[in-house]
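All protein chains but one are shown in place.
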Amino acid sequence: MTADVRKTKKIDIKKVVNLVPVIVIIALMIIFSFLSPAFIRFRNLVEILQLSSIYLLIAAGVTFPILMGSIDLSITGIIVGSGVIAATIAPVGGLFTVFLILFIGLCLGLFNGLLVAKIKLPSFIVTLATNFIYCGIAVALTEGYNINIRSNFFSNISNGRMIPGIPNSIILAGVVYIVFVYLSEKTKTGRYIMAIGGKEDVAARMGINVAKYKIIAFALSGLLIGCGTLFLSARLGMASARLGSGYLFNTLIAVVVGGTALSGGVGGVRRTILGVLIITILENGMTLGGIDVRIQYMVKAVILIGSVFLISIPDRSRQDLMK
Amino acid sequence: MNERELLFRAEGITKKFPGVRALNDVNIEIYTNEILGLSGENGAGKSTLMKVIAGVYSKDSGRMLLNDQEYRPENYREGTSKGISMVFQEQNLVPNLYGYENIFLSHEKFFIKKSGVLDTRTMIDKTKMYFEQFEIDADPAKRVSSYSFHQRQLVEIVRAFMISELYGINHPLILLDEPTAALAEKERELLFSQVTKFSKNATFCLISHRLSEMMTYCNRIMVLRDGELVGEVDPKTSEEHDLHTMMVGREVSRDIYGISKQDDDFQEEKVMEIKGLTEEGVYKDINIELNKGMILGLGGLVGCGKRDLGKAIYGITEYQSGSVLVNGSFVKKGKISAMVKQRVGYIPAERKGFGIIEYLPVSWNISLPSIFELANRFMLKVDRKREKTLIDKYIKRFRIKASPEDMCYSLSGGNQQKVVLAKWIAKNLDIVILDNPTRGVDVGAKEEIYSLLREIVKEGVSVLMITDDLLELIGLSNQIMIMKEGQVSEIRDAGKASKPTENELVRYMV
Amino acid sequence: MYKNSFKKATILLICVFLLAGAYSFAGGEQEQNAAAAGPQKMLTTYCTMANDFFLTFDQGAKEAVEALGNEYISATDDRKPEKFISNMSSYAASDVKMMSGYSPTIGSVIEATKLVNREKVYYSNVLEIADWWTPLDAGPYWGMFHFPDARAIGMQGGDVMAEALQKKGKTLLLLGFPGSKAGNDRGLGYKIALENYPGMEVLAEEYGDFTRDKGYSVTADWIIKYGDEIDGIYCTNTSMAVGAAVACKEAGLTDVKIIGTDANKENMKYLKDGSLYGICGIFGPWLAGHAAVVAYDMYNGWEPTVAETMMSTGFIMLTQDNADWYIDTFCGDKLPYDWKKMSRTLNPDNWDPQNLMVPIFPETFSNWEFVEKPKGYEVPKEYSEALASGEYKEIRQLYLDHFKDHTTVPPSSSAPYDKVFASNNIGSETVVDVLTK
Partner (left out) sequence: MKESVKRTTALMKYLPLILLVVVSLFFGILYPRFFSIKNVLNLIRQMSFLMIVSMGMTFIILMGSIDASVGANATFCGVIGALLAPYLGGGAIIIGILAGAGVGALNGTIVTKVKVPSFLVTLSLMGALDGAALLLMHSSPVNISNQTFLDFSNGSLLFSLPNVDLIPIIMIAVCYFVINKTAFGRSLYAIGGNEQATFYSGIRVRQIQIIAFMISGIMAGVAGCLQASMFEAACPYMGDALMMNSIAAVVIGGTQLSGGVGGPLRTVFGVVLIAIIGSGMNFMGVEPATRHIVTGAIMILAVSVNIDRSKMAYVK
């Protein structure tokens, strides 16, 4: 309570720190444009954004459970499950397929939520387990092969260009993202999820139906992952039981680098976009820069740890301990 | 209070918890505009009664009437919407949400625009208006974690008013469960002046372990013991000691601080010397000398830097300049482990956060600081036999009402505090730094803790006691230091015979 | 406070992107022209470096590109289709005009080949192709698909296994990872071959993910279950085969015959010391290099005929007899190929593919035999026209005639496995072309 004196200093740091992800992004862009002139080409920037748009939706989805202090490790499972199940039922690629992918994503997320909220199991293990289950279902349906969806309509969802030069997925994903940013910040649902992440017992006592909003958070996660799957499948023109590998860690890291704490209650869907951009720019730039993949891994580790360190500076005091 | 208009009535309330009957056939009446005090020892059922009224718990039997209408709240939310709100002992705010978000939490339905989006602006404006009205100097659009403790408590009271207004109730009943436990003198007064002011439009029901403030501010005090209502006290005609006796059910010593047992001939040997300790803007040039076997009381207003000083001495935080010597040797700053090695212990004010480990057994909590001493040097194997002897000894000595295997969270506040005390004393310390050792502890337990302190001092332990409670400060200390705005404003002896009065000390505080 | 600074940050970020975009419009286009002279960038994509097959694959592509005087770029995708597409798309954006390589799943071939046609990049690929999707479906920029026929490889494996076990025995089948068509088809071929031997039996099949450790653990489980019953294990790649061999050795099963696919430097030691009975060599480095050469030729004006768009390529059988020859020839620091000689544009007359190559007729392509055509799909009619006009036969003969450098054909001392095989389905059914020194 005697912190009042230091507060003025703190605010300044906080302002700078809020800019850390942006500074990292700009720094990366400058470095990469020197490393490879092609990096800064318009078409490559579009490529980065197109890749980001898929990551963005998935990461935005996962942000909801994380804000609540839970975690969703079933990203891969939901990507694979929603894509494959929908493509098995309706491989034609019409509006029905689109609807189906989203719906199945929602259902899979809902199932996670029910297990977490109703049987009261830790989300970490629930989603780890359902990840196995969803992947298993997908592999069983496809025997591991992929299902090509050869429909121009479907492909246009991602690859078409309503605005010349800019793929639809960027625009559509942007719209969906903004809607969900609004949902998380301006609506009751978003606020309750934050409250549960802050203090679950207080939230419950204040009359919030904690179980319901836990389920909603996981369902939203599922829905958004389903949405990401839609753009992913549309971009590749296929659904596959191997599609989602590698999304888990990248999205979790994007969420954290964006400034959402894994302990819940801090951060927001809005900030996730910065984390996503850092990750995609890093990957794209290093690939174009011709950096050995193996060294890429190491560079990525340093940059990620470094930026999380910088982001968390204002929220820590000397006596803080880390888990 | 002449008209005595009945606001709320409860008849034959009974509530059972597994193994205990928390409330047994309690009848209570609350009149408008009054401040009703509820008192009793920990476990007497005060909080339970409040929670039943607020709708947090459901009663097993009995009935409640609010404004002559049957009142049967399903949950706390329904209680609030009917005009009964509660300010909980463990604060009921979500720290990461903004002030206004907390105030309207779970009642947002009044602010949803057609688009489904919340009308943030109105919510903020409304909150701001109320904050001004209630003289809360806080920004509604900031996280409540940045509010001071006092502000947070007021926010909860404001919430009660605000929600009543939303539901069209112009006279809320606000239940305050130990609102002042963690507040300093000045803030306490501020709070009560506001409560008194608000009581024009509301009715309050108050629980406090500080009997003096109940005597000062309450219109009536009901006393509970073992879940039953044992009587009512009119503060105007009785004195604190009557209340004591009624609560405990036996005659309580008037000398709860054990002044008669105070030993002023403590040894000359200096166990701790603090020289010129300074942290810019927090405390400045502090010099303390602690003799063996003495209790040095450190008082001052909240924010005067006394608690920060305690933390810095113990090594939780660092200081800019100065030095701390324990038993004549210099101790590196910011090193708890070095302090503990010098056999210095620290009892924090926030018991739950820093004192006990809730989900570990009592036994493990007690042996934690000494665990490496109980282990052999090479393999670090804990000597179970020695550990058990130690634990049993201290559970017995400190009269902790729990078995060693009980999880700490299931203990009452007083017993938890005794565990914290026991874990340090079990380590066979030289010095112990206490930060508000009896915060949120009931009278009975307080008395026990004080007598334990007297005991250990007699054994040669030195105590540096930081406290917001003036009476405690005066009653226990051999010597008193008062801090004001980070500097020592007064040092004086408080020998058995020469205890200063409250007013004398307050002068140096402000 | 917090939201404001975030807003500023967002605006800043958008500005940066706009600036970058503006820069690219102003400066970026000039570079395109500047790049036309001098060495060109050529991209080879593959899954991962952490795999014996792709390591030599990389070596082949690199040698070929550098022999052609160009600059070599490689991109890996960790078996993620989206990363594969993204890699190609990024490099297309940076004016790489020639690409070749392996796609991580068969499904991503469609989008990749659409992409190269959209971006006007010359592309040639190997091993994996989407079901019912021919180069002519995608467009002119997808030049050639190289395919060591998986079914035929598996069938050969089955035959060799049957021979090794004197036509009687119980065997196990280790597949790759679920969804690898090449892996699964090799397994299918193996089972088809075993149907000819009534004494042969497949006890169980399992996915081993193409890795040594998974191969090891799956085999270890099998050993618990079947113990001494196991006579042979057929593996759809050699990493798994080595894992299986180690597991067998540990359990004391010394005379289990293990056959793998893809011959790589690191694994030859196991063939030599007898841990493995045989390895089918599919010339990974050659596939990579030749694909790069095709992309180069197309960039320089060569156009493949219809029959050349899909080619079945040669493979060999390696046993202890010809292990030394293979090690000497292929496992040195430099591969034995004359990459420039493969180029149709550099050597219009005396080009030499340096391996057996046979055109594939899509309608009877072994890979698609058991896959239904997607609704409404028809194979482009150019293929049947080419077949009718005899173009297929001509091309087959042309490539046979030009295959003069026989360095890569096993020596006759290693009989009966002294041949290069390539499947051939120009007629109504799959036959195998064989070439000896």
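Think of it as A, B and C in the order they're written, each chain with its own count starting at 1.
Assume contacts are C-beta pairs under 8 Å (C-beta built on N, C-alpha and C of every residue); 3 or more make two chains touch, one makes a residue touch a chain.
Predicted model, so just to flag it, every value in this text is computed and none were measured.
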Omitted chain's touching partners, listed by label: A, B, C
Full-complex contact with the absent chain, from A:26, A:89 or A:128: A:128
Absent-chain contact - pick from A:104, A:139 or A:206: A:139
Residue in contact with the excluded chain [from B:371, B:491 or B:506]: B:371
Interface with the undisplayed chain - residues on subunit A: 68-70, 115-116, 119-126, 128-133, 135-140, 143, 200-201, 249, 252-253, 256, 261-262, 264, 292-298, 300-302, 304-305, 308-309, 312, 316, 319-323
Touching residues (missing chain, whole complex) on subunit C: 48-52, 55, 178, 204, 206-207, 211-213, 216-217, 220-225, 239, 242-243, 246, 250, 264-266, 269
For subunit B, residues in touch with the removed chain: 18-19, 314, 316, 336-337, 339-341, 345-346, 348, 353-360, 364, 367-369, 371-372, 374-375, 379-382, 407, 423
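The rule is short, and it goes like this: only the chains that are shown with their structure count from here on.
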Whole-Å gap between the CA centroids of subunit A and subunit C: 34
Inter-centroid spacing, subunit C versus subunit B (mean Cα positions, whole Å): 73
For subunit A paired with subunit B, centre-to-centre distance based on mean C-alpha positions, whole Å: 43
For the subunit A and subunit C complex, residues of the former touching the latter: 11, 14-15, 18-19, 21-22, 25-26, 29, 33, 36-47, 50-51, 54, 92, 139, 142-148, 150, 232, 235-238, 240-243, 245-246, 270-271, 274, 277, 283-284, 287-288, 290, 293-294
Interface residues, subunit C side, partner subunit A - complex: 1-2, 5-6, 8-9, 12-13, 16-17, 20-21, 23-25, 28, 31, 48-49, 73, 75-76, 78-83, 85-87, 89-95, 104-108, 110-111, 114, 130-131, 133, 177-181, 184, 207, 374-375, 377
Parts of subunit A lying in touch with subunit B, wherever the complex brings them together: 1-2, 4-6, 182, 186-188, 191-192, 194-195, 197-199, 202-203, 205-208, 265-266, 318-319
